[in-house]
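The block that comes next holds chain A.
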Amino acid sequence: MALPLRISGLVVEAGGRRVLDGVDLELATRGVTAIIGPNGAGKSTLLRALDGLVAPTAGRIGFGDDGAATAPRRAFVFQKTALVRASVARNVALAVEAEGLPAAEARARVDHALARVGLSGRARDAARRLSGGEQQRVAFARAWARAPELLLLDEPTASLDPAAMEEIERLVAALRDAGTKVLLVSHNLGQVARLAEDVVVLAAGRVAEHGPVDVVFRRPASEAARAYLKGELPWQSFDASP
Partner candidate 1 sequence: MAILRRLALTAALAACIAAPAAAQQAITVASTTSTEQSGLFGHLLPAFRAATGIEVKVVALGTGQALDVGRRGDADVVFVHDQAAEEKFVAEGFGVKRIPVMYNDFVIVGPGDDPARIAGSDTLEALRRIAAAKAPFVSRGDKSGTHAAELRYWQQAGLDLAAIRGEWYREIGQGMGPALNASSAANAHVLADRGTWLSFRNRGQLKVLVEGDARLFNQYGVILVDPRRHPHVKAEAGQRFVDWLASPAGQQSIAAYRIGGEQLFFPNAAK
Partner candidate 2 sequence: MLETFAQASALLLALDPSVAGIAALSLRVSLAATAIGCAVGIPAGAFLAIARFPGRGGAIVALNALMGLPAVVVGLVIYLALSRSGPLGHLGLLFTPAAMVVAQAVLVTPLVAALTRQIVEDAEGELGEQLRSLGLPAWRRVRALLLDVRFSLAVAVLAAFGRAIAEVGAVLVVGGNIAGHTRTMTTAISLETQKGDLPLALALGMVLLALVLVVNAAAAVLRAHALRRHG
């Protein structure tokens, strides 16, 4: 991502509830930032708000130093990828359809993306018949085809077996290395430790803590972070306070 991302006072209400209750966050332009927290904390909603899928009730999401720059090119990978009843290639093509490219160029992008995720041989197969891991790779092919500046991942490996998860993590790393800013929501703290540089702890719709991964994991400053991490890593003992 070329420009820094600043979120100030973001409030999102849904179903009569304040899912996000005043989120303030500033994110670096490179690398992987993980977002962790208990269920219902608003992690998915935060990602959706960043992608424009959900409208803020209050607050701002700004890009650039003055917050007025246009939103960057984005891609989103969901926990379960929604695929149309068509071929793998057709599904990936949907990702670049909006750009209105000439047919040959669009095809080239799709082929390139499929090659990067190792699905070239499955291009003409029915997308819905792929395994869970393969379907997530299709989602990453979509992401790759869009050459995103910002990649939003909502528990992308939660339904996958360890082997498939490893493949996905490699793809995340590859995109990060290519310069894409990655936001990763995950319950898998091992994954967070493997991939992310910094981590945001979200609880009850607010940012409880934001810092480098090893710092937050070993010496959580906030009560919410401490409680969450204790639950996730009961064997971990924390150093005494800040």
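Criterion applied: all candidates are chains of the complex that A comes from, given by their letters.
Convention: a contact is a pair of C-beta atoms (placed from the backbone, for glycine too) under 8 Å apart; a residue touches a chain by one contact, two chains touch by 3 or more; residues count from 1.
Predicted, not measured: the structure shown is a model, and the values here were computed from it.
Candidates 1 or 2 all come from the same complex, and the one touching chain A there is 2. Per the touch definition, chain A reaches candidate 2 in the complex via residues 51, 53, 74-76, 78, 81-82, 84-86, 90, 94-95, 97-98, 126-129, 142, 146.
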